[in-house]
Every structure is written in structure tokens, then in C-alpha cells.
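Every protein chain of the complex appears in place save one, which is left out.
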Amino acid sequence: MKDDRTKRPVRAPWPAWEMTLAALVVAAGFWSTTLSPYYLSLDQIFGSTRFFIIPGLLALGLAMVVSLGEIDISLASTVAVGTVALSKLSMLGVPIGFAAAAAVAIGALLGTLNGVLVARFGLPSLAVTLGAMGAYRGLAFIIGSEVGYTGFDASYRWLGKTRLFDGIVPVSLLAFAVMAVAVWLLMHRTVFGRYCFSIGLNRDASWFAGVNVVKIKICAYALASALAGLAAVVWVGQYGSARGDNADGSILFVVTAVVLGGMDINGGRGTISGVVLALLLLGTIRNGMGLANIGGPTQTVVLGFLLVGGVLRPAFAAALARLRRPENADV
Amino acid sequence: MPDKGQLDWPETGPLAVLRLEGICKAFGPVHALEDVTFDVLPGRVHGLVGENGAGKSTLVQIVTGLAQPDSGRVLLAGQPVRFRTPIEARAAGVAAVYQDPKLFPHMSVAENIALGAYPTLPIGVINRKAMHTTAAELLRRLGSDIDPRALVAGLSYAEHQFVEIARALSADVRVLILDEPTSALTPAEAERLFGVVRTLRDRGTAIILISHRLEEITAVCDDITVLRDRRHVATMPAAEVDRASLVQMMVGRPLETLFTRRATPALGEETLRVETLSLAGVFADVSFSVRAGEIVGMGGLVGAGRSEIAQTLFGVTPPSSGRVFLRGREVHPRSPGQMLAQGLAYLPEDRDRDGLIMPETITHNITLPIVRTLARWSFVDSARERRLAEDASATYRVLTPSVEQIVSSLSGGNRQKVAFAKWLTNDPAALILDEPTHGIDIGSKAQVHEMIAQLAGEGLAVLLISSDLPELIAMSDRILVIAEGALVGEFSHAEATQEKVMMAAAQQGARARP
Partner (left out) sequence: MSASDEAAVADRKGSRPLIAFVLRLREAGVLVFLAALGTLFAVLTHTFLTTQNLTTVASSAAILAIAACAQAVVLLTRNLDVSVGSMMGFAAYLTADFAANHPAVAPWQLVLIPLAIGAALGAINGLLVAYGKVPALIATLGTMSLYRGLTYVYAHGREVTSSRLPPWMLTSVDARIAGVPLLVAAAIAIVLAVWVFLQYFPWGRRIYAVGSNPLAAFYFGLRAERVVLLAYVLCGVLCGAAGLLYAARVGTVTVVLASGWEMSSLAAAVIGGVSVSGGAGSVIGAALGAVVLATIDNGLVLLAVPEFWRMFIQGVAIVAAVAADAVIASGIRASLRTRGAR
């Protein structure tokens, strides 16, 4: 893995993969039109964005964590903590502005906890967030009990439910777009993003260069979970309900999007635009499969294949490159 | 002197137990060994010497089956062999003991010894009793009383070394390779080790000894092979060579002509002062100072604690006691970021691992320590960043078509120049260089030396750590010698000679480490 990263003479042509993804999105769109005459309507297409907005927000956050060479699989559980917290705030009649801020803050807090355990105490992120996944899910049930809550005030549902411009463009899509641009800027234009990718490529060298590795990691975890808090607000609006098992199992979609989007799971490589394109692709495929009446389980199988294929892609590419240049094939 | 590698042996010459013929090996575009040929005779201790990067470790990897040669043959007792794994090599009687312990900490001593070839009972169950007796027997032969049932995690470093040797002996070993076996042993432990080596030799085993300590090589070895710049230089009986000519063969040029001495420097204020700096278990009570414009060399054997002292000053591992002053103000090293901000820079010894981010561009590497200052509202001004990188790479003469080049595609010398550019864009007051010419070609080496002299001329305080004695002596205004974690000697430029520095460095029993 390391070797094929270091042998590249100039900056890697990552956009190539993004172009492929974009082409695949178009292809998937065409495929969808063959499935249902209803596909080609603005209403349908914008409506289908609900398939990826919530996991999309999580994927943006996960991409930050993955750029560091770490992982956070507790994000879906953080969403559940957020939704049940919103249900409690709704019961108390707290205005949505405060409630949404509280949900984001709760997310950031849980993320900070993960970040401290991983960065400050050097625990393996995989095990920590796996534990946190269970603990936060349990916490969501403890806060919300087993009974779901559906009595949300209309104001709570605005972000997730409303569609602007004659009821076509969902507000949540706009929110996602804003977040995507913000995360893109953060990761590709700011000092923070530069540090993240540096740490992902070589943690020790970054530290020797004066980068505060611990602080950057904790920040990335906190930001990722804050986005999960925002996703909880969208969830409440979209589904109008809150329960401890919200978003259970959606981490698969999220990880698949990040990996398929070209983020190197070992850290240091990848782009946010790739992740967004992968989300569009997965959303389109899922929407298409829905139109074709393909059941949830089959969709899960497809997702699983895409995930494994996504991670094997660099290995395949390396193998192909080796076949093409047999003189360099050592071992 | 014979240059084809065969020993000039009288008519009754024994058959070489190990023969290397025209071994070539490249890792990607980088050549590690080029056409190396020599013989190792049974019942002899064969020293293998060469500077860092001369190709010694690649040679060991090839002989033990960790790597395959691109061309050339390895012959064991006249038969060509090609080992796919060290297990196969061990079964054929070729085993290596490495400098760093390569043991399994969670397993017992006996298991670490037996792992490759467990004695088994009928249905394949491990015969623990046999395993323990064998291990105990092997350890006893080495004069060690380690309990075979003890976990490796609880052993001392020397004990690790003995367990490794016992493992190597567990098969019927014909060629035993010891790679820097004494670098972290006490004199008594090292003497015991060489006792074992002599016993093995007298039983007919061939031993290849790799060591930086030339006095060790000349004292213990019967034959010596010198490698330089990945090529074989000479193989000869140890009696025919003295230390000085050995060094010359390793370095490959007359020593005097190599470095040009700069004019007597004009020294400024005291920039870096260190008082009784200690790191528990690693070094103790180190005090020295460096003035502006001064180059202070730090010599010593590999593992003496020089890099650790430097890294402690740079905040990598905070000291357990002692005080550090920069430009007269006391600083408390806690992290590299903080020390950089205080005006201290450190070029790490392992440049490719700690000094640079290899898969990144030259620009991003150069600006990483200062990228924060190039940002407005935390957005990086990439035009300014590129301009700065271009200026810096011109100043430090990095040969590259573009600053967007990936660092790993550059040569070692160019990488080192990028590293210089990276640390100096921050305008530090003091600079610590840890083996700055390690593994780079002669031409770049001279440029690096010139660069160091120039920086000092501009008023930078330089602490130069180097294992390259001629370099150290030529470059430094003063030389500090570290042995076993303590400052054991100081020489002015005028009084320093290789012999004096070496003697001080090899001084044993200083043992500052508790």
C-alpha cells in the first residue's frame, strides 16, 4: 500500500476517480429512468435526496476523521442521542433554535469524548468507537425510554420536511449543500484540513513539524459528531419521530460512501468532492432500486458489495499497474 | 589486496560455507546492492563493515530469505540456495540475530526459541517438556540462566539478545549472522557474548559479525569484508589490516581532502544552554551550551543517547529534570510545536520517516511548520505558499522541475535539502542536525556541509550530531562526546582527532543510565 503511494512522481491524479464517479452517477440516473416512468420528474428526483441527506451529513464528518487515518463508527448512535434529546426538548416546549443548537452541542460533546479517548489516551479508534456505538445507543434508549415520541411541534420539523420553491427543493438538501461546501473548504483550503491530511499521511512527521496532533484529532471527532447532531435535527423533521433505535444500521451506508468516494481508509488521501459524488451515486442507486421494487435486504447486499469493492479498488488498481509494467514487479 | 572477494587462502584452503556471487538488489528505483561477491569460511568470525546505507542489512535480508536477490547466487557449502523465508534458511543452517529484539513478548522464552520447529508428540501436540529442556540446554550453552518458562515481556535487553541467539542455535547452525549485537549491551554482557561467539567458531560455525565498533571488529574477527556505497570493496584477513585503513576503505577517500574548513568563526551570544538535563533511564546530567555562529558537534556510538538528548530538547520526550535556556530565556520543552515557536529547530535522524511526509509535494512539506502564518482567516494563501516554497527550494538548491513534485521521487540528497528548507523557513535561532548526511551521495554531502557552514556564518547556533567522524571533526568548532547517556568528553576543534573521539565514545562503564 505504502509503496504505490510513494512511487508516484507528481501529485496523484485523484480527479480521475471523481470523473468516474460522476459518470457513474449519470449512468445510474439513466438506469433509473428505464425502471420507472415517474423517475424523470423534479419532484421525484429532489424527493429522492432524502435517501442520502442524513447519512450524507454523517459521511462528511466521517471523511474528516478518516483523513486522519482514524475511524468513527459511533456516528449513527450519536444521531439517536440527538433525536431523543430533541424529543425531550420538544416536550419542554424549547424553541427549535435552542433545541437544534443543543443537539449539535450534544453531538460535539460525545465526539469530543471519543476524540479524547483516541487522541489523548492513544486507544485504538476502532475499538473505542465500537464501544461508543453501543454505549451511545444505550444512552439514547435510557434518555428516551423504549417508547418513541411523535409529538414534535411543526417548527421542529421545518428543516427536515419543508420544501422551498413551489414545494420542490427540500430545505434539508440546501442545508446539506451548505455543509458539503463548508467541509470541502475546511478540508481543502484551510490550515486545519492541511494538518488533517498531513497527520493521516505521517503522524510522527507532522508532530515533528509542530502540528498539535492531539488537538487536531479531537477537533475532527467533535466536528464529525456535531454534524451527526445536525443530522438528528434533519431526522426529526423528516420522520417526525424520535426513538433510541433511530439511524440504527446506517453506518454501513456512511462508511461505504466515504470509501467509495476515494478516501484512503489508512488516512491522508481523498477529497470531499469524491465523497459527495459517492453519496449522489449511492442515493441514486438506492432510489432506483426502490423504484424497481428491489427489497431492503437486496439493497443491503448491494451496499455490502460496493463497500468491499470500494476498499479493494486501490489494490486492483495497483495489481493492474503491476501487470502493465512487469519489469517493476518485484517479489 | 584481493578485490574479487575470494580470500587469498593457501593451498589447503577450506571450502567456503557461504558464498555470495554477483548479488544485485534494487528496491524500486533505488539500488541497495550492486554486484556483491565474497566468501565466508567455516570456523571463522567474518566482520562485515560499512557506513550506514552501504548495503549491510539488505545483504543480511538476502542471505536469510527475507528478500530475494534480483540477480546473483547464494551458495551454501557449494550448493546454490534460494530461501523463501527465514524459516527455510534456519532449517538449512543460516540464522540471523538482529539489533532490535524481534521476539514475541506475550510468549515464553522456550516458545520463542522453538516456534519455527516445535518438538511434537504423535498427534501433533507440542511436546512442552522437550521444548523446555531444549531451551534450557541452549541457554545453558550460552552461559545464561534465563528461565525458559518466563515471558519474554519481562526480560532485560541483554536477555532478549541471548534468547535470539539461542533461537538461532536451535537448528544446526552453520552460518550465524549477528547484526550490531552489542549496541546496547554492557561491556560484561558483550564480553560474554563474544565468549559464546568464539566457542561457536571453534566448533566450526561461520559467524558474520556486523558492528559499528571497529575495535570490536578488529578484536574478534578473523576476516573482514568492507562494503561501500552498496558495492563490495574488499575481503581480507583481519591481521592484514589496521583500523585506519579500514576506515579509509569504508569512507572511500583520503580523509583530509574531504572537508574544507571555514574561517575561524565570529561567535556571538550564547543561544542554547542546557543544564543537567536528564531523561530517566536514557541519559543523565548533560550540560552544554552553543553560541550564535558556533557549530558544536556531538559524537558517540550508535545508541549512546545523542538523538534522545536532541529530541528531549525539541520537546519530543519531555525531560525528567534539568533546565533549558534559549537566547537567555528558560524554556520547558513539551512539544515540537512549542519549541519551534521558541526558535529551536530539529532535523530528525530518520529523515524519511520523521522529517518529511514522503507522499506529499515539496511545497506542502516546506510550509508545514509555518502554514499557519500563511493563512488569512485560517484559509491558506496558496499563491504566497508556492512563492515561499519556490524561494526556499532555490535557496537550498533543491534540484526539481517543480515544487509540486512529490518528495519521495527525489534523491536522498535532494530530500535532505527539502528538509533543511522546511526547518529554516521558520527562522530558528538554534538548529539541531541529527545525522544530516546519513545515506546521501558524496556530492550532496559536500553541499550539505557548505550549507551548515553558511548557516552558522549567518549567526545560527548549530548542534551537529554525526556518526561520521571525519565529518564531525572537520565541521565542528567543539566536539562533545556522549557515551552511555552521559557527556564524557569535550574537545576543541584543534585538539580533536578521530582516535581521541573514538576512544572517549567507546569508553565504557560511564553508565549514567540507572
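Letters are used for the chains, namely A and B, taken in the order the chains are written, and counting of residues starts over at 1 for each.
In this text, a contact is a pair of C-beta atoms (placed from the backbone, for glycine too) under 8 Å apart; a residue touches a chain by one contact, two chains touch by 3 or more.
It should be emphasised that the depicted structure is a prediction, and the values quoted were computed from it without experimental measurement.
**Q** Which residue among A:27, A:42 or A:142 touches the omitted chain?
**A** A:142
**Q** Pick from B:34, B:88 or B:285: which residue touches the chain that isn't shown?
**A** Answering carefully, the residue with contact to the hidden chain is B:88.
**Q** Of the listed residues A:73, A:86 or A:173, which contacts the missing chain in the full complex?
**A** Hidden-chain contact among the options goes to A:73.
**Q** In the complete assembly, which of A:100, A:117, A:211 or A:275 touches the absent chain?
**A** Among A:100, A:117, A:211 or A:275, only A:117 touches the chain that is not shown.
**Q** Using the document's contact rule, name the residues of chain B that touch the chain not shown here.
**A** Missing-chain contacts on chain B: residues 65-66, 85-90, 98-107, 111, 115-116, 118, 120, 124-126, 128, 150-151, 153-157, 183-184, 279-283, 302-305, 307-308, 311, 316-318, 320, 349-350, 484-485, 513-514.
**Q** What residues on chain A make contact with the chain left out of this view?
**A** Touching the missing chain: residues 1, 71, 73, 117, 120-124, 126-128, 130-139, 141-142, 145-146, 203-204, 207, 213-214, 244, 251-252, 255-256, 259, 265-266, 295-301, 303-305, 307-308, 311-312, 315.
Operating definition for what follows: only the chains that are shown with their structure count from here on.
**Q** How many Å are there between the centre of chain A and the centre of chain B, using C-alpha atoms for each centre?
**A** Centres of chain A and chain B (C-alpha means) sit 44 Å apart.
**Q** Mind listing the chain A positions that touch chain B in their complex?
**A** Those residues of chain A that touch chain B are 3, 5-11, 185, 189-192, 194-195, 198, 201-202, 204-212, 268-269, 328, 330-331.
**Q** For the complex, which residues does chain B have touching chain A?
**A** 26-28, 68, 70, 314, 316, 335-337, 340-341, 346, 348, 353-361, 364, 368-369, 371-372, 375, 378-380, 402, 404-406, 408-409, 422
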